[in-house]
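Note that one protein chain is taken out, while the other chains of the complex remain in position.
Our next item is chain A:
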Amino acid sequence: MALTTTAFDWVCTLVRKESAIVLEKGKEYLVESRLVPLARAAGASDVSAYVDGIRLRPDRRAQTAIVEALTTNETSWFRDGAPFQAFSTSVVPTLKQARAATRSLRIWSAASSTGQEAYSLAISLQDSLIAEGWRAEIIGTDLSSEVLEKAKAGRYSQLDMNRGLPAPMLVRHFTRVGTQWQVNDDIKRMVRFQQLNLTSSYAALGQFDVVFLRNVLIYFDLETKRDILSRVRKVLKPGGYMFLGGAETTLGVDENWDRELIGRVSVHRPKNGGQA
């Protein structure tokens, strides 16, 4: 049976309240396909029945599971390629000059999902910085505790490994464990994961040289986007950079950013050097 309007509306309200992510009309299929495994596990006859059960007898754990099922993004290694190329060939060399005194970089992967972006950044920095005695810390955050567990474990299936990871990097930075692949300790040590709702405070995260905020703003309404961008500006160190997804922009949302084109990638830097 198709998802009822009542069930869909209730899920939208729940997800909006818990994550600020807006699910518009037309996303019924997405909601249904993501919730089918939960409905099956709960023994419900279909997704509507599963949602109605929780709606009428609120269950905190089930509500969290629904929010997580709908806010988890598909991810791959070095996703989209070009941003990582811009990061390695332009952003890191510029920051190496700017941070020569401290020889240290902090990077935030702000919707890290299962960790591929954060580990891809660590792999990128391995030759260019770490081998030269620099320190780098990458913080991965996500709303979903389930994806964070996978990210922290750093263990991936064969299908995960096929997604965009160059074979020379696979053999260099991963070890096969049974049918899975484990990220090696030298890369794992550079990355730390913690749960964070992007609509909550960033105060505990500290300051960053680069923020990867890719393919996540698209889920928020305009006011929330504006709020997130203004607070990201505050956690960027002077001269820092922000990367957005290919379909995302600061234009018409928060005008306090300068855009810089590196190859075909737009990177964003706070106007007047930042810390405004």
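Keep in mind that, in the parts below, contacts are C-beta pairs under 8 Å (C-beta built on N, C-alpha and C of every residue); 3 or more make two chains touch, one makes a residue touch a chain; residues count from 1.
We take it that contacts and distances are computed from a predicted model.
Of the names listed as "Sugar ABC transporter permease", "2-oxoglutarate ferredoxin oxidoreductase subunit beta", "TonB-linked SusC/RagA family outer membrane protein" or "Response regulator", the one that matches the UniProt record for the absent chain is "Response regulator".
Within the whole complex, the absent chain has one touching residue among A:Val47, A:Met161 or A:Val183, and that is A:Met161.
Within the entire complex, the positions of chain A that touch the omitted partner chain are 76, 78, 80-81, 158-159, 161-164, 166-168, 170-171, 174-176, 179.
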